[in-house]
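Reviewing the structure listed below.
The complex appears here without one of its protein chains, the remainder shown in place.
For subunit A:
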Amino acid sequence: MTAVMPPPASACPACSAAPAAEALAAAQEPSEAHIILSLPTIHCAACMSAVESALMKSDTVRSARVNLTMKRVSIEANPDLTAADVIPLVEAAGYEAHELDSTALSATQTDRAGRELLMRLAVAGFASMNVMLLSVAVWSGAEGPTRDMFHWISAAIVLPSVAFAAQPFFKNAWTALKAGHLNMDVPISLAILLALVTSLWETSLSGEHAYFDAAIALTFFLLTGRYLDHRTRSVARSAAEELAALEVPRAWRVTEDGEEQINVAELQVGDLIRVRPGGRMPVDGEIADGTSELDRSLLTGETLPVFAEPGLSVSAGEVNLTGPLTIRATAVGRDTSLHRMADLVSIAESGRSRYTSLADKAAKLYAPGVHILSALAFVGWYLYSGDLRVALNIAAAVLIITCPCALGLAVPAVTTAASGRLFKRGLLIKDATALERLAQIDTVVFDKTGTLTAGTPEVTNIDDFTRRDLEITLALASGSSHPLSQSLTAAIQGAGIGAAEVSEIQEVPGHGTQGRWNGQLVRLGRAAWVDGPSLALTSTCLRVGDGPVQAFTFTDRLRDGAEEAVRALQEAGHKVILMSGDTTPAVEALANRLGIEQWLAEALPQDKAARIQALTDQGAKVLMVGDGLNDTAALTAAHASISPASALDAARVASDIVLLGGELDPIPEAITTAQKATRRIRENFTIATWYNIIAVPLAIAGLCSPLIAALAMSSSSLTVSLNALRLR
């Protein structure tokens, strides 16, 4: 392989390293299997040792280590071991376990950026502690050579620490300046650099004031803000990755030798793929063999199952309900309809006005203001005194005092506290500005299938049937794994009715179940199959012998907390709208049940997005809650968006917030928390501004000593952080 490869054209070391690394990985692959399981129920020391010892008892497992923070166990095992082999071991020990796709998680394994920030924070913290100690001596009256010595030692500590720790600010400022605009990092970098230069100059002239302590303390506080920000985002990212990793993309390919399990990414056009009942279509294709029923609700919102027979084309994401199907792949990977929906999303994205966060707005006002103020102070003092040294000193003092220390902490401290609180309630905030946008919404649009409803059918007219018919139905339904049959079985058993004696029970995939009762043919299944009229509602029909066709009708069961969530939102004064791709009667029934006045049925994905755009144009701030592929464009078009964890990957990616639990009632609370968080951010800005209003005149008047600078900076940072903590 390497012999036929042409030498790399570029001198880039990574280009030649990547194939080498691949070759290395390929060589190492067979020696060891690395499996990661998610363990959502572990919580204590006993759980950890129980799981680890259960796994280590197996000879094929080389090592197992539980991570309680992430609720995962990583297993090193013999190469032939798969997750399916180890999950029973963990389950036997009494813990729930799910396989995680280790390739999807590799990014979180080494959180390099976070570690680097922590290192910089530690260096800045160490340096500022030492320099503060030296500064205390200077403030308390050290004079002459002692003061100079202390200043020089401070310089020796601060210069290398700043050079290392403040790199992120310098880099960001440089990129911003190159692009020709100002961001928060420009005044920060300028303040740090100017403070260092004037302090060095002062020290070399045995001056009284040196701002080394201020420069390093500034770096430390700002890095704290950055680190908090980074941590909140990486927690959200790793949780989002975990959700993605839970769906291990596998498919069964039918070959001449039988069936083999392969990764979906390896599928090619023309491959035959077996999809078992309950399985999801991995790719787009055409049914080659088998009959069944398909649940298309994730794609279209329609709850009525579709009859599937050879020749019907299927799209990735549809769920096979009854019989095994063999499909021939017609589009794989990026070409599938799942991915084509991404075009719609990008159109919606271009229409979404870019939201400017509160911090950006503050920075826009702030950054030029600080520079102008400091430059004015410099020019004014230079003209007044004619002394460059005094003027430069004052300009540095103004920059340090106005430096956005508290501003840098104001937003991250609040978002960390708020997302931590929401995470405990089962909401994952994916986007940095999601909280601010969520706080502004006044209209909530719900999708029906899979969002307000749980996607499990519930029979509505069981009382219309005679006991005899129900007994027959139970006998027929209990053998089937079709969702409607399972719901019927549960409902009839719940009514305390036993099954009738039905012989020769046989499931006809795609049609229904039939059997023989007292010599008569009995059938339960699709309307067309039992020669009955087809209904617009989700239904299944029973026919005993040549008797009349009787239909069981179903509605979707409401998701837990749906009623409470809708009521709480309406009470809070938000307009609630229902939009669904399902049929009009089904949507109308649900809207009436929940007391939603405005609803839209049979909506195509484009309709939903267009409707939300129209609402936005009327000045409404829309929150979209949806789960299906047909909601993706609408989720992107809305001001803020939430999707449940059960949603398709594409919908989760498009939304700002993911609901981790199965319930909807955290949504109203999330909006209140978001509003509180935004209020805290504004309060923090006000606090920071007040500190500036008091300290800036002092600095401009030349009355600001390094002691006052240190006090103002530390106390404003502390107040801001404490104010943020009130949210928890």
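Everything that follows uses one rule, which is that a residue touches a chain if its C-beta (ideal position, glycine included) is under 8 Å from a C-beta of that chain, and two chains touch if they have at least 3 such contacts; residues count from 1.
Quick note on the criterion: contacts and distances are computed from a predicted model.
Going by its UniProt record, the hidden chain of the complex is named "Cytochrome oxidase maturation protein cbb3-type" among "Multicomponent Na+:H+ antiporter subunit C", "ABC transporter ATP-binding protein", "Cytochrome oxidase maturation protein cbb3-type" or "Phosphate transport system permease protein PstA". In the complete complex, the residue from A:A84, A:A122 or A:L718 that touches the missing chain is A:A122. When the omitted chain is restored, the residue from A:L68, A:L312 or A:A645 that touches it is A:L68. The chain that is not drawn here is touched, among residues A:S53, A:T82 or A:T672, by A:S53.
Remark: the omitted chain is touched by one listed residue; of A:A45, A:A495 or A:A528 this is A:A45. Note on the undisplayed chain: of the listed residues A:A93, A:V136 or A:I153, the one touching it is A:I153. With the whole complex as reference, residues 44-46, 48-49, 53, 56, 62-63, 66-70, 115, 118-119, 122-123, 126, 129-130, 133, 146, 149, 153, 157 of subunit A touch the missing chain.
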